[in-house]
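Notes follow the structure.
The complex is shown incomplete by one protein chain, all other protein chains being positioned as in the whole.
Order of writing sets the chain letters: A and B. Residues in each chain are counted from 1.
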Amino acid sequence: MKLIFEKSVRSRTGFSLPGPDVPRKGDIDIRYTRKHQALLPEVSELDVVRHYTNLSHMNFSVDNNFYPLGSCTMKYNPKFTEKIACMEGFSDIHPLVPQLLGGGRLSQGALEVLYNMEMFLCEITGMAAFTMQPLAGAHGELTGIMLISAYHKDKGCRRRRVIVPDSSHGTNPASAAIAGYEVKVVKTGPDGCMDMRQFKDALDKDTAAVMLTCPNTLGIFNPRIKEITDLAHSAGALVYYDGANLNAIMGKCRPGDIGFDLVHLNLHKTFATPHGGGGPGSGPVGVAKELVDFLPVSRVMKRPAGAFYLEYNNPKSIGYIAPFYGNFSVILRAYAYILILGREGLTRVSEYAVLNANYCLCRLKQHYDIAYGRRCMHECVLSARRQSENGVRALDIAKFLIDKGFHPPTIYFPLIVKEAMMIEPTETESKETLDKFIEAMIEAAELARTDPGKFADMPATTPVRRLDETRAARELNLRWRPDAG
Amino acid sequence: MSYIPHTEEQSRQMLEAIGVSSIEELFNEIKPQLRPRSFDIPQAMSEQEVVSCMRRLALKNVTSLKNFLGAGFYDHYIPAAVDMIAGRSEFYTAYTPYQPECSQGWLQAIYEYQTAICQLTGMDCANSSLYDGGTAIYEAAMMAIRVTGRTKIIMDSGLNMIYRTMLYTYMSNLNIEFVETPVIHGQSSRDEIFRHLDEKTAAVITQNPNFFGAVDDHSDIVEKAHSAGALAVISVYPVSLGMLKTPAEMGADIATGEGQSLGLPLSFGGPYLGFIACKQALTRKMPGRIVGATVDKDGKRGFVLTLQAREQHIRRERATSNICSNEALCALRSGIYLSLLGRSGMENLARLNYDKCEYTKDCVEKIPGIKVKRSSPTFNEFTIALNRNADVVAEKMIDRGFAPGFPLGKFYKGMNNYLLVAVTEKRTRQEIEQFVQALEKVL
Partner (left out) sequence: MNIPEGLFYTKEHEWVRIESDMATVGITDHAQSSLGDITFVQLPAAGADIQRSSAIATVESVKAASDVYAPLSGEVVRVNEDIVVNPEIVNQSPYEKGWFVVMKVKGLFEKQGLLAPHEYKKYLDELSE
């Protein structure tokens, strides 16, 4: 399909601005002005609407397709939250209003949402306080690492290392490294959990923190988790919980109760806010008591009389992680989701997420290699190792699924499993959908046995076929240019 | 209502297939001592009840004030088509386009957005979005540090204080030397910048228009930075680029900015949109996701996420950044907005903003007790010196139905009597005149 730029017709316009109702003064001095106009499209509103509407038809999305992307929690996004996000009192407030004298009283509703959300998240995770500022999960991890650093600095320690298991999500070591830490990787044992002996060896006086997720990226809940957090604490290290997998344990277990000192959550995963094609997300960070002083400012507080206000006077705070209070309209949607689900709803979410994943696992385990164990939690990891012996790899199975109308599971993650396929159905998918998906997966396994050559032509039903990614990286073409034609 | 479709019968069948008698059995690994000490979340509500509850909260926020408040985040008109298109669930319920064949819609939309940002800033290459204008500056600073191998950053104090604070927060563990240089008569002090520029400098970071609304040409700063072997980073206000000299024209290496003004609501602080664009030579050093064009096996043009080898899911601890989720939906909105406004629309929009601001300046200047700072030209925001505390004046103006601007004393020492006033195309002549009248009464 043509680019919007390629649909331009000189001097066509798409939008009516109001005419000038004030006298026009002179021009700004020419040395401050640009020499040439920005060559933006010249199209009508109908052109724009048609163009993007047609583009939208070339996408898989949760509203169109089953999307069992492991580690992403692609659950259904309730539509009523969109209605709430558009309410004028929420979408139109300037973020600096509560920072004006007398401005607090103009934004009490918004401040109350932030405050209540903090309370909810504390209760769900067992932490003492939260900051809503981080704008995505990885951003939350970076925030967490900075809090850890501030904590140790405050104690007068200079610890330089962070421990992560080799099954961790890439953002874990990346966040630690970006913040100036060395990363020590501990191998996963044959039981699918972090190797305890290696962990104990790695833990020393130079360990600032251990970053874990539980259940881990293999979908396994480590029964020795409390032992791990206790060991870390006795070495003076803090323990960080990557909340990407919280969908498995709501109402069943709280990171704060089992020894985690910091937690980040992904509101766009567990709390059903839309993924938006890659963002915006929200990654609030919760902390145990000892870390509260270091949280970013501002913090939303409540006066005895009930009014909400912004507190900036926290001398030990690490500063600003975000320009304001976080991705407010994402937080708003997650807040409404918690309200509608309530206590029973949140618990059922985890129960059915785990049921769905185990159902997929038990029905597929004769057809694919299982990475670890007979059971899983909210996601399971299969391997296409058997199929790869016939030349059919996880990538090929993914393309097969696309032709069947399913978005493929996550492939090649975690890195420790060969030809990994990570399936996370989520609780919002019905048994009928799972059965169709399972049949397709079984069909793929069959085809890999009987006619492996067929996969190279897949997908065949999409707007484009397999794309030359090598060429994309060698001959960089990252934008349209007018002369390119 | 948990959006869970399972019937009792289906659950029973699934449990039987798995070989357990109850769902609880699937949680056996979580022993009693690991169970929650409390889980005091309120009871579930119906959709109707939640909507009503949220409406009550929304009504506790006042949005009827005439908005003359800017300070980096502006009240612009958002065309209805932006909301409608970005509201299509095929866009907003999709994930990151890692499987390109079934995500061409998203990938092409982002490629177009990247192109639009390049056109606006004049730079060679842009990424698919960062969280906001502040993290964009941080990422640009990190690029400069990596490329030059140096550890000193010179920041002009015309750069939004919020962003400067964010930079300090992010880089506190990294042994970076920061130098802040003053703004004098609205302009970046060349003397101070040049005095500090040396072989340890990784980057010089400036903002145009700066926080005071003042417009400048930073070409000379860029040139001097280059001769010292440092990179030049300029943070820009995108609407102003409909009129003003671009970072590329000034010779900058990296342009960053906040894209909120390009079709995003103010939304009490987020989500916003950080854009970053750079010269060709720095392309591989740019963080975040980037969409590239290529062909499929039939030779048809298609789009993919490219240069992923730099990203966290591959390089892990050696990634160029830890960013994973970005602000894709916001980038989509901006892409749509820029397509609707188009080539001449962007210029006209800038013109409207500029003219209305100049008019407001002239009217405000007539009020006794007010001095309008005129030492520099401005775009759509300007600074006024009052004869009393700006916070107090602002509060009184709020009572009269105006968000009159931002009291600078909050961010700058000794400027308690200064107010930063922004005027966008949304302010009608009538509103401006009412604003001026109210201000006169208050003083």
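As a working rule, a contact is a pair of C-beta atoms (placed from the backbone, for glycine too) under 8 Å apart; a residue touches a chain by one contact, two chains touch by 3 or more.
Quick caveat: nothing in here was measured; it's all calculated off a predicted structure.
Asker: Need the list of shown chains touched by the one chain that isn't shown.
Answerer: A, B
Asker: Looking at B:R284, B:R301 or B:R400, which makes contact with the chain not pictured?
Answerer: Of these options, the touching residue for the absent chain is B:R284.
Asker: Looking at A:L101, A:A128, A:I370 or A:A473, which makes contact with the chain not pictured?
Answerer: Going through A:L101, A:A128, A:I370 or A:A473 one by one, A:A473 is the residue touching the chain not shown.
Asker: Of the listed residues B:Q308, B:N389, B:N416 or B:Q434, which contacts the missing chain in the full complex?
Answerer: Once the missing chain is taken into account, the touching residue is B:Q308.
Asker: So that we can see where the missing chain sits, which residues of chain B does it touch?
Answerer: Those residues of chain B that touch the unshown chain are 284, 307-310, 314-315, 318.
Asker: Pick out the residues on chain A that sit against the missing chain.
Answerer: Residues touching the hidden chain, for chain A, are 412, 469-470, 472-474.
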